[in-house]
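Missing here: one protein chain of the complex. Every other protein chain is in place.
So, chain A:
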């Protein structure tokens, strides 16, 4: 009799226990451990020789030039990928929104890169971008344009990596925007036509606000994803040439064996930057997003 209220109180916690167990084990514990490691000079060979050094790792991070160069590279990469992908997928989505058989084929085609492994994509693009035998330079030469060193020059390596990432992700985001566009009732456009609205005004005042929740979602997801870029860089450039494409995660990866503590501290900084960015996005843009 007396047991029943206890069970009533405990039941919800018991029910979420399996899920919480997984989250604690695989998300919360690793994060806490990461933070803990960031305060140590960690010895991989003999953990007992690890030394607590307080904020020394962080002090080191903010005094090293290579960290700031990696951060700058990451910011450049993120801005490039986010801006290009947003603009291009929005344009393509608006174009694909008109239903026709041709558009259905284009839509399927443009989505295909998303289902291919980034490793294969990176390898194929390395081939295409090869300066002396690659298809891209061959085409540029054929139409009489100057060729490029692509991945092999520190001035063009970053834009080359950005192109590949944009090419891979554009189909997926186009699909999301097309779905958003098609959920807009056609009568709203008819009402706008009767209100004598110009095409630009319809797009700016009606279409964009109506798909703003999806655009906001894409912006946040893509910013976080781009800040954590690793695979493309690892395969295509290995951070080079001359560290021109070393991004934050690749920077962390380079310290994986000899200074785990320093790598962990950089991971914490990366986490803080992403959290801050997301917070700023919500602060600045939430009022401009129209949820239905």
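Everything below uses one rule, namely that a residue touches a chain if its C-beta (ideal position, glycine included) is under 8 Å from a C-beta of that chain, and two chains touch if they have at least 3 such contacts; residues count from 1.
Just so it is clear, contacts and distances are computed from a predicted model.
Novice: As a check of understanding, state which of "ABC transporter ATP-binding protein", "Fe-S cluster assembly protein SufD", "Acyl carrier protein" or "Molybdopterin-dependent oxidoreductase" is the UniProt name of the chain not shown.
Specialist: "ABC transporter ATP-binding protein"
Novice: Identify the residue among A:46, A:100, A:187 or A:258 that touches the chain left out of the display.
Specialist: Among A:46, A:100, A:187 or A:258, only A:187 touches the chain that is not shown.
Novice: Tell me which residue among A:36, A:51 or A:290 touches the hidden chain in the full complex.
Specialist: Here the residue in touch with the unshown chain is A:290.
Novice: Of A:155, A:182, A:198 or A:242, which one is in contact with the hidden chain?
Specialist: Within the whole complex, the residue contacting the unshown chain is A:198.
Novice: Among A:140, A:159 or A:206, which residue is in contact with the omitted chain in the full complex?
Specialist: Once the missing chain is taken into account, the touching residue is A:206.
Novice: Take the complete complex as the reference. Which residues in chain A touch the chain that isn't displayed?
Specialist: 185, 187-188, 190-198, 201, 205-206, 209-210, 212, 290, 292
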